[in-house]
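Shown here: the complex without one of its protein chains, the others still in place.
So that you can tell them apart, the chains are marked A, B and C in the order they are listed, and the count of residues begins at 1 in each.
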Amino acid sequence: MFNSFGNIFRLSSFGESHGKGIGGVIDGFPSGIKIDLDFVQKELDRRRPGQSKITTDRDESDKVEFLSGIFQGKSTGSPIGFIVWNKNQQSKDYENIKNIFRPSHADYTYQLKYGIRDYRGGGRSSARETISRVVAGALAKMALHQIGINITAYTSQVGHIRLDEDYSKYDFSKIEDTPARCPDLEKGKEMVDYIAQIKEEGDTIGGVVTCVIKGCPIGLGQPVFGKLHAALGNAMMSINAAKAFEYGDGFKGLKQKGSEQNDVFYNHDGVIETKTNHSGGVQGGISNGEDIYFRVAFKPVATILMEQHTVNINGVDTTMKAKGRHDPCVLPRAVPIVEAMAAMTILDYYLIDKTTQL
Amino acid sequence: MFNSFGNIFRLSSFGESHGKGIGGVIDGFPSGIKIDLDFVQKELDRRRPGQSKITTDRDESDKVEFLSGIFQGKSTGSPIGFIVWNKNQQSKDYENIKNIFRPSHADYTYQLKYGIRDYRGGGRSSARETISRVVAGALAKMALHQIGINITAYTSQVGHIRLDEDYSKYDFSKIEDTPARCPDLEKGKEMVDYIAQIKEEGDTIGGVVTCVIKGCPIGLGQPVFGKLHAALGNAMMSINAAKAFEYGDGFKGLKQKGSEQNDVFYNHDGVIETKTNHSGGVQGGISNGEDIYFRVAFKPVATILMEQHTVNINGVDTTMKAKGRHDPCVLPRAVPIVEAMAAMTILDYYLIDKTTQL
Amino acid sequence: MFNSFGNIFRLSSFGESHGKGIGGVIDGFPSGIKIDLDFVQKELDRRRPGQSKITTDRDESDKVEFLSGIFQGKSTGSPIGFIVWNKNQQSKDYENIKNIFRPSHADYTYQLKYGIRDYRGGGRSSARETISRVVAGALAKMALHQIGINITAYTSQVGHIRLDEDYSKYDFSKIEDTPARCPDLEKGKEMVDYIAQIKEEGDTIGGVVTCVIKGCPIGLGQPVFGKLHAALGNAMMSINAAKAFEYGDGFKGLKQKGSEQNDVFYNHDGVIETKTNHSGGVQGGISNGEDIYFRVAFKPVATILMEQHTVNINGVDTTMKAKGRHDPCVLPRAVPIVEAMAAMTILDYYLIDKTTQL
Partner (left out) sequence: MFNSFGNIFRLSSFGESHGKGIGGVIDGFPSGIKIDLDFVQKELDRRRPGQSKITTDRDESDKVEFLSGIFQGKSTGSPIGFIVWNKNQQSKDYENIKNIFRPSHADYTYQLKYGIRDYRGGGRSSARETISRVVAGALAKMALHQIGINITAYTSQVGHIRLDEDYSKYDFSKIEDTPARCPDLEKGKEMVDYIAQIKEEGDTIGGVVTCVIKGCPIGLGQPVFGKLHAALGNAMMSINAAKAFEYGDGFKGLKQKGSEQNDVFYNHDGVIETKTNHSGGVQGGISNGEDIYFRVAFKPVATILMEQHTVNINGVDTTMKAKGRHDPCVLPRAVPIVEAMAAMTILDYYLIDKTTQL
């Protein structure tokens, strides 16, 4: 049941890094939504490898093939099956890693849990699985767009380089202007240079994605175990390499007192608003109409082009060194994935909220 | 469906702050487990108000009454119903807050979502609901204890006062020696003094709980949307006032490179272990046999004993000032709740893992 | 997860025949519904033992105590906890059956599944558990009443005595006029006499409950694994002693051809209707606006007041003879339970259907 995400809107995903392809079934997508195939492709392009010099050099142009649930350009309410076919799936020789547990990868845990593992490119544990999320997230974005909800993410930290200002200080229209996906173009350039240097070293580096949801109506979120921020946190922590989640002021707010952190209400020309938004748009687990914002930390990619100690499948100490083309930093490519997971969560909760009153 | 937590092991909770009581139904608890009622009560006592001078002065001695599912001292596999009766539930006059939205509370969002709200003491949104979690968590702990899994949490930060060392440097047997639930007794005293001062001011302060799970077998966790750390994150973010979650090195690890963050495997006297544990005991979403550890940030309590601006139910600007006895800091009382949520999550995933192979 | 029923509207039930009580948590009940406590009690009275000479002589007047989720007479959208306390729970000596597996009861299967069982009065497997369904069903009926949906069940067969006419031929206002809950008062009298005779013999007899749902809007039901009739069938088969379910013409329609069974559409004064209703109001798993009707078969109660062969817990052949007061026929008391399960199903699907379009 755990290859599915969502309650009413639900993605069930399948596929391995070097199998036939990555795909899924999207259930509970509202009927009658116009499907913009170009938009889906554009979202996939934002995720794809080889899109810039700071991502992996593997040039995979991922094309989605929809298999059901769309008729005459609109969703029918029936499940939407889809697949992105893998290319060159047999092209590589995996003899060197099939019996070795790569450090900080899922090789060891999969082997012990399942007693068998698809060792080609990480198999199911590969971040290539996120293709299914980007496709489903693109559809969710389309639906949300119709009701005025917009979701934007950007890279706010790479290693030691970080944006110091609040999200409201940045011009989101510039995010795609730099391969770093950072709205501060100067910092973005620093990030790109730093990642390039890390890549040169054969090493990797982590960072932070900040995400902002604007236009979310009041009332989304389900007490007490379906709080909106808990759902978002769960969604984010399911992304490969995610290590931390905070919403609103998060860790930063800990040094402030209640009298400083409380968001007081006031009547703003007939609309109830809060003067500040330390809460991050969610109170008691329910959206309050203010911007929802949160941050997700990603660790450095585990695959480094250096020799590392490890053990083999027989438990014997050995060494290994990865070859090939790998991402030195997941950040720029993680941005559309964060948006996709947020979009699926919000659409799901929007639909659930419709059942609150008769 | 959102007042339930867990998949196979599942708590369905009910109750409001000033209703008849707080209770729940625990489904999927394994049969044949000896139920230690004293242990459950001891856990409730760790959560209860009035336990020390730095918690609220309300002295509620919460006693659990089990209603089903236990026979001759053992669990039968049937659902375990329980209730903790509220006392003095009609003792207070709520006229002054029934038409006012308290800042950074759930009054406003509940009112708009449901069109009605139980305004007595926060109703369903009150942290008193966590009683049900502590009861269910105590049962989960009992079951986990039988298979050698132990869960310990402690206060690692209050306001600006924080423990700087790794969890492994502290003596967990000292946690209950200070009302702050901090294993560093000196820092614990500082925290107690600081909280007392904050209380004096009528203000509140937040902090961090660190939690460590020892003895967790390899293999718990479900790819790809049921990763163990995502489940833990979701559990933690469902606790009242939680604002952030990080596992392993979390945000701290962002400045390090992959070559520094990777946990290399080695054969330790016949057992495969990792030399370091930046991963926090979870790789690819699955436990790897190392200690699992994570941190949860809690914001300052929203109820402060100061005048605040707000609006009333008609949207008119007004002011309010809370009266009565409130917690200046949730931290010490959040510790057993964090443990309870972790215990439920781990037991649930332990049971789920049994279905992996035929 | 299996002591819960429903998706959005969900009952989680607990309790054993001779434990402290029977209760549950109702989640997802719409907010703002006026709760008529007298109606709930009236439904419980229709289910209770001792209500007439053809039910068990045990006189249990079951009173429900609501524990949460209702404020100032209305539902708040928070979970509704409730309990019906058992009386005289320790009054009986179970020494004679604790080590014996009663034929066609759940003693044997519970013992082998769980390794332990509450042998007092059947424990969890007792039909006393249906109290929780009747309470939750009564709330569901209230909500459905507001949207014009009404559910009526009646006894249509007891042993060889059966009603031969279609449901539309009977006057439902007469159902409660006979202890048999049969709208044909003459047949009802026959049933009562027959059950009295069976009781005299110390034996038991089964029968059929027919249920009709009027006013159900078009569109309820979820393809393909949540067909409305499949959900109803599942609900009915979960009732103790249920052996069969059929909707529309069911088994009866097998001898007719498609040309005879098809329900042709026509325009009836501006409304699309079907000329016949062999489909039972459901087509392709979705309600079509016509009456929904179905039949549920119940086997004779397993407890008979005669000596029977069986084995004990050590597998040794032995004999046993039940004592005390038992129902000779579940039918009259099953009627409100069938209605309750139908009401919960329809309300759940009504809420789910709200999520179909944006």
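In the analysis below, contacts are C-beta pairs under 8 Å (C-beta built on N, C-alpha and C of every residue); 3 or more make two chains touch, one makes a residue touch a chain.
Computed from a predicted model, the values in this text were never measured in an experiment.
*Asks:* Using the touch definition from the header, name the shown chains in contact with the chain that isn't displayed.
*Replies:* Per the touch rule above, the missing chain touches A, B, C.
*Asks:* Of the listed residues A:23, A:188 or A:300, which contacts the missing chain in the full complex?
*Replies:* A:23
*Asks:* Of the listed residues C:106, C:292 or C:351, which contacts the missing chain in the full complex?
*Replies:* Selected residue, touching the omitted chain: C:106.
*Asks:* Considering the whole complex, which of C:50, C:73 or C:223 touches the chain not shown?
*Replies:* C:223
*Asks:* Under the stated touch rule, tell me which residues of chain C contact the chain that is not displayed.
*Replies:* Residues 1-5, 7, 13, 101, 103-106, 108-110, 112-115, 124-125, 129, 157, 159-160, 198, 201, 203-208, 218-219, 221-227, 229-231, 233-234, 237-238, 243-251, 253-259, 261-267, 270, 272, 274-275, 278-279, 283-288, 297, 299-304, 306, 308-311, 315-317, 353, 356-357 of chain C touch the chain that is not shown.
*Asks:* Contact with the hidden chain only, please: which chain A residues?
*Replies:* 1-4, 7-8, 10, 12-16, 19-21, 23-25, 27-28, 31-32, 65-69, 71, 74-81, 83, 113-118, 123-124
*Asks:* Residue by residue, what part of chain B touches the chain that was omitted?
*Replies:* On the chain B side, contact with the omitted chain comes from 8, 28, 30-33, 77-78, 143, 146-147, 223, 351-352, 354-358.
Everything that follows uses one rule, which is that only the chains that are shown with their structure count from here on.
*Asks:* Which two chains are joined by the greatest number of C-beta pairs in contact?
*Replies:* Greatest count of contact pairs is found between chains A-B.
*Asks:* Based on mean C-alpha positions, I'd like to know which chain lies farthest from chain B.
*Replies:* Max centre-to-centre separation from chain B belongs to C.
*Asks:* Would you mind pulling out the distance in Å between where the CA atoms of chain B average out and where those of chain C do?
*Replies:* Their C-alpha centroids are separated by 39 Å.
*Asks:* Just how far, in Å, is the C-alpha centre of chain C from the one of chain A?
*Replies:* Taking the average C-alpha coordinate of chain A and of chain C, the gap between them is 46 Å.
*Asks:* Quick check: how many Å separate the C-alpha centres of chain A and chain B?
*Replies:* The answer is 26 Å.
*Asks:* Two-or-more-chain contact residues of chain C, please, as numbers and ranges.
*Replies:* 8, 28, 31-32, 77-78
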